[in-house]
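Below is one structure. I have some questions about it.
Apart from one protein chain that is not included, each protein chain of the complex appears where it belongs.
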Amino acid sequence: MSILRFVLARFGAIIPVLIGVTLVVFLSLQLVPGDIALTLLGRFANAEQLETLRRHLGLDQPLLVQYADWFMRLVQGDLGDSLAQKIPVALILIPKVANSLILMAGSLILVIAFGFGLSVLAAANFRGPADRVIVFVSLILASLPVFWLGLVLLYVFGVKWKLFPISGMYDMIDPGGLGQLLHHIVIPAVTTAASSIAIVTRVTRSRLIDVLHQPYILACTARGLSRRRVVLRHGVRNSLATFANIGGLQIGYLFGGVIFSEIIFNWPGIGMQLYESILQRDAPMIQGCVLAVAVVFVLGNLISDVIVHALDTTRR
Amino acid sequence: MVDGPVTGKVASSRRRARRRTNLYFVWHGVGSDPVARGAAFLILVLLLCAILAPVIAPFDPNAAHNALRLQPPGTPGHPLGVDHQGRDILSRLLHGSGMTLLAGVLPVVLGAVISIPLGLVGAWYPRLGEIVMRLMDIVFAFPMALLAIMLAAFMGPGLLNMILALVVTLVPYNTRVVYAAATQERQLAYIEAARAAATPDLKILFVEMLPNVAAASVVYSCTIIGAVVITAAGLSFLGLGVQPPIAEWGIMTSEGRSYLVNAPHISALPGIAITVLVLAFNLVGDALRDSLDPQTRLRLVRHRPHLFG
Amino acid sequence: MAAAQAPQAPEGGAAHHQAIGQAGRAAARASMAAPILSVQNLKTWFYAAAGVVRAVDGVSFEVRENDILAIVGESGSGKTVTALSILKLVPTPPGRYVGGHVFVDGEDVLSQDATALEAVRGAKVGMIFQNPRGSLDPSFTIGSQLVETIRRHDPVANRTDALRRAATALLEVGFDNIEHVLESYPHQLSGGMCQRVGLAIALACRPRILIADEPTTALDVGVQAKILLLLKRKNQDLNLPIIVITHDFGVVRAIATRVAVMYAGLIQEEGLVDAILEAPQHPYTAALIQSVPDPDTDVAGFSAIPGEAPDPIAVPDGCRFASRCERVHARCRIELPPLHEVADGRQVRCHLYDPTKGNGSCPET
Amino acid sequence: SGSSALAAESTIVVAVESDFGRMDPHASGTWNTFKVLRHIFEGFVEEDLTKGGSAVPEVVPALAESWEISDDRKTYTFHLRQGVKFHDGTPWNADAAKFNLDRMTNESFEFFQPISKGMMGWVWQDLNSYEVVDEYTFRINLKQPNSEFIRRLTAGGSGSPRMMSPAAVKQYGNDGIEQHPLGTGPFKFVERVVGEKLVIAKNEDYWNEARKPKVDRIILRGIPEVATRELALISGEVDFIGTPSPDSIEHLKEQGMKIVTAPSPTMYVLWVNLKDPVLGNVKVRQAICMAIDRDNMAKYQRKGFAQPAYGILNFGGPGYDPAFRDCEYNPEAAKKLLAEAGYPDGFSTRMDWTFGAGSDVNTKGDAEWLQRDFEKIGIKASIEMFDNNTYWDMMTAGIREGTGFMSVSWGESTFAWLDQVLASTAQPPSCCNSGYYNNPNVDALLSAARAAGSEEEMTAKLREVQKIIADDMSFIAYYTADSVYATRPEIEGFVLAPQHWIDLTGVSKKP
Partner (left out) sequence: MSGNLIEVRGLKKSFQVTRGAILRRVVGVTTAVDNVDLDIKEGEILGCVGGSGSGKSTLGRLILRLIEADEGRINFAGRELTGLSFKQMCPLRREMQIVFQDPLHSLNPRRTVAENVERPLLNFGVPRAEARGRMAELLTMVGLDPTQSHKYPHEYSGGQCQRIAIARALALRPRFLFLDEPVSSLDVSIQAQILKLLLDLQQRLKLTFLFVSHDLKIVRQIAHRTVVMYRGRLLELGDSDAVYRSPMHPFTKNFLGTVLHVRKGGRWELAAQRAEDLEDLNRQSATHAAPQAGCVYAGACAERFLPCASERPPLFRATDDRWVACHLYRPPQAAQ
């Protein structure tokens, strides 16, 4: 299948998934104990307003009709108004999503660079000292709770050594500029990336080890190719798909981590917004955040699927 | 015809064998790896701590020693220091271990219990299975942590709701594992042999396939317990899980955040505790995977690595 | 590896053979018919968790120009490990070259370092494997894999040169739609085609000797014949000695000139194919040939060797076949028989052929 | 400290304790938000926060240059300041004043802000009518005399009668105004990124030379996490923070930071849900009052930056009596009282709590402290935490079923807040009598205090109220906290008045 056809086919396949996602997000509101209208309107609502909203939402209607209404509004970009800010949710979300994506991108770069480098280093020295050290370190990294790692890094680099700023994306005075952003992003990105680096390293390493035990690798060696070439060309090329795959999955894990590192480092992204919205019991905002993340996640996975597909010669 | 004594002998040795089924491979994998053995021991110790906390903890976890607030580890009488509420951190850690274990392990167990039949039946009836798996795809569109956070946020904070949220989040993952294993298992000749011997479908599923497939689920569960412990602690950290004043390591880490400048130990200690517990789970999980995974198991027994084509 | 570099005091029952080997080597170097490959008392063991697997435990043979040597044996008898050891390809750990030498064109392979080895692999010794598709990298086209190998051993060749040579190599193994094959990925070719590609790659660098490890086992019968034919032609056209590893006496009969029968890490009998197939001397060889069904005789029924090969971790002290041998006697269980030279170029590892006791008779019964 | 043009201006960065709420002063409900709003918007009169000390801040003219009170103390005639323009250029005049009063009080007005009714009922409770006399004269008529009316016009926090640009409201609408808050104050709104920052800039055209800002820009951000706030200060990312943790003050001083403290009217009070079947029993409430170890709470929870509080009258407000005790700490007696009330083994309840805002420090710790104190007399209280803005919404909606207590830090320099808290008219959803306290005597006394002709009379009435509340034990205070700010050493000119909010006009930054 050509790449283009694959992309189109996958697009076709994610549409039902995305619709399902909206359904889950819509239904999640049903989990809230008590009156949905009250939840949506906040605790100010008087009886009359509640009644209006109920009619407006068609809460007397069957759930499916309510969903259809909600979905139609959603398609038009209307996620409702934030309870806390009284501003359309979409308006608040857009900059937050952008900020989170910046942090994600930073973390993803770390994940890719370290995950790949470490796994190649480890697999090439399978059972050697370098391998052992990398396996040990990634075991530890995989066991660190992200919220705690964030605090530790914040304490060590921000408080003790004062090497990095510890809050926000830019300096407060004269904000802006790539330099500032890069300075600010380092620790949050490391925090977010740590466990993903571990996962990617572990998976890619074992895939690479697997590959290096494949008969064609033996055959390559038997043809007189140097170990370097065998590992870096044949080994790496054949583990790239796995790497891209697990890398794509990391987008999801990273989002899990981003929520915490944003809270800890005051990064004005969607994770922090989600946290605040939770404390504020701001249901439309929570729904908006979740929806935004899910969409980004699905699209990210789509990209990684396409890369995996492009890398897999046997499916061409 | 075989005479009586032989039959008897067979029977008795079989009884012995059945005991071995459950523990043999686990023991072989976990027990022979000193690191994993250490990790398993550690988990047992923590479990013991959790059970015995009321007895061995030096103080009531909620008793405030106000004069000693924020005292660092090494304070006389409070080896791990005192927190911002004047509570003994060691006692809180000991009491918290139970909650942390519970919040991490229970969802995994429940998830597996639900997933195994779901995945098995799905794999046996491919049409149904496809539909179930497509429904699960929707759940995979949410990052795991996010889904748990959303569900917990909407259901409201509390231990029970958190566990529920985690179960809902875990079931699809576990089901996928069971489904994949069962689909693979279904291809194997022994299933066909069972059908040839007129074994009814349900019996094939739950008598023949279950033990093989459950192993996959158990292995998967073991490898994710660590992650679930972190997620559960994370939910508590966000205020969505266990509620104060219950000692729980996630909350303890979260509470210490405000005192990072002058009393970093309040956050540091529970964080270390979580890390160690998760590390132990991960080590045991890895060893279990290596020992229960049929591939490795075959290798283990036949001493013949499958190296050359 | 220290053990391989320093000529070592020969051990155990192989002592006498080692001496012959060394003397023979000196003489052979001078003569025209110097062996291209000489394996001497090779011992490759695996240090596995469960114990030491003595996969190859003192194997010696020589391959000269024009030879097609077949190594036959049951699964696990150490055929592949022998082949891999020739190119020092056995993964270490868990493998270890415990003793012996492998001389390719007079150079001791086992004592060479990684860089020197790369010049031997592919260039002097070509190799093809049992799993034809599996031994081609699925991510690269046939062309690029051929070119890579060619340029590896001929650094002066530029891409076009190499590509031309690649095309020639494919032509030589009987492809006609060369362009198409060059652009293909392994999974787009059939198993037989993959095996021919493997052969083309192996031959592209004009090796002095070719090792084929079960080249046809994974193929359909029809295709199998084709590959064997191709091997035989190459042997004749290029004067290329070949080692064929197989467990199928049909293959042995079809192409080999000489055969070595392996069992439990040791060569049990070695000699010319016709001689051995007509009149096997080692009880194992005889039983093995007997157990191959023969469609040309009308006798129904099978003669099977009872029992199974010994656990490679706990090999018995004496003859390794003793437990399954019909003609076993006390000595067999105690003492490992050496290879007895029973005729010109024919060796048997069996106490029955102890020259001091008189050939073919059973000394202690 | 950069080299760009922006940096040449002086900018200070202020980190407050939580993000800001709504920017509509008539609808805004948190003190933190008011810290900003009072720099953007002004009313007829204002409290003078440019002086420190512990005396109640003086009321000074703002958009009204002067005013007259009729003899029956019911008619207030304001002479408006001339030549003042809103930030969008709209002139300030009596029409603008009327527009704002309409917006706050006239339910049929197109731009009526519905929330302001509940928020500011206490300001306008005696309002009868208002009229434009001429372009710069505006008159307000009260139904009855209100001894505190002028001071109440200065108040903020939960709604404040400050003047917005009518043109802006018309242009952007009641909701759109959130993003376009245009007033007359010393600072102009520049931008707001929700959850991130709020930027205000010097109003070059500000009418009051004395209060013209010393800095060009102020960036405000809510950093809820106290440790992050402190670290940002230490690292120089922010210049000025509100409410460091009492536990960190020594450390901050060591780092060279300036600590500014002042007493404040911030009193912490438990609202009791009188609709709760258990807490409806006054003996139970008395037991609870007796269970709280206020002395140690102030000493440990606040490291001494707090004093135990008893009774409903707060420090800094009218009628405050430091000697008053509504109960004494005595857990034993409390237990007995509980038993008398029929709960010898205690009971379970829930406390809805907030992470706090303003000068709130470790309110969760307070909750846990109370939880422990209550546990000692057998009451098991669970805690549920809420964001501060949400929490206020909840207060206004009334304590929910199943919750026994909520707690808020409150207390003002007027007793207006008692009207919002104690009066039966302030029951949800109007305002903040969230526990549904209803005592006609209190209503009458409050009204009498408002109408009182003299300070003594007002004080007497208020103390009577305090007595009644103590008997009913419907509100249980536990401590009054000081306000504490920390600044970087370069920050100068910051004066902290004994009030919840601050004045930033005098602040400057040494280069």
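First chain written, first letter: the chains are A, B, C and D, and each begins at residue 1.
In this text, a residue touches a chain if its C-beta (ideal position, glycine included) is under 8 Å from a C-beta of that chain, and two chains touch if they have at least 3 such contacts.
Treat the numbers as computed from the prediction; the structure is a model and nothing was measured.
Within the full complex, the chain left out of the display contacts the shown chains B, C.
If you put the hidden chain back, the residue from C:Ala50, C:Ala114, C:Leu171 or C:Leu229 that touches it is C:Leu229.
From the options C:Pro94, C:Pro138, C:Gly174 or C:Pro316, the residue with contact to the chain not on display is C:Gly174.
The omitted chain makes contact with subunit B at the following residues, 1-2, 6-7, 9-11, 13-14, 16-18, 21, 130-131, 133-134, 188-190, 192-200, 203, 208, 211-212, 215, 294, 297-298, 301-302.
What subunit C contributes to its contact with the hidden chain is residues 74-75, 174, 176, 190, 192, 220-226, 228-229, 247-254, 277, 287-289, 291-296, 298, 300-306, 308.
Just so it is clear, only the chains that are shown with their structure count from here on.
Put simply, the chain farthest from subunit C by mean CA position is D. Per-chain Cα centroids separate subunit B from subunit D by 49 Å.
Each chain gets a centre from the mean of its Cα atoms; for subunit A and subunit C, those two points are 53 Å apart.
Of all residues in subunit A, those that touch two or more other chains are 154, 159, 213, 215, 218, 264, 279. Subunit C has residues 84, 91, 129, 131, 134-135 in contact with two or more other chains.
Of all residues in subunit B, only 62-64, 66-67, 69-70, 84-86, 157, 239, 243-245, 255, 257-263 touch subunit D in the complex they form. The touching residues of subunit B, counted against subunit A in their complex, run 134-135, 137-139, 141-147, 149-151, 153-156, 226, 230-231, 233-234, 237-240, 250, 253-254, 256-257, 260-261, 264, 267-268, 270-271, 274-276, 278-279, 282-283, 307-309.
Contacts from subunit A toward subunit C in the complex involve residues 127, 213-227, 229, 233-234, 237-238, 311, 313-314, 316.
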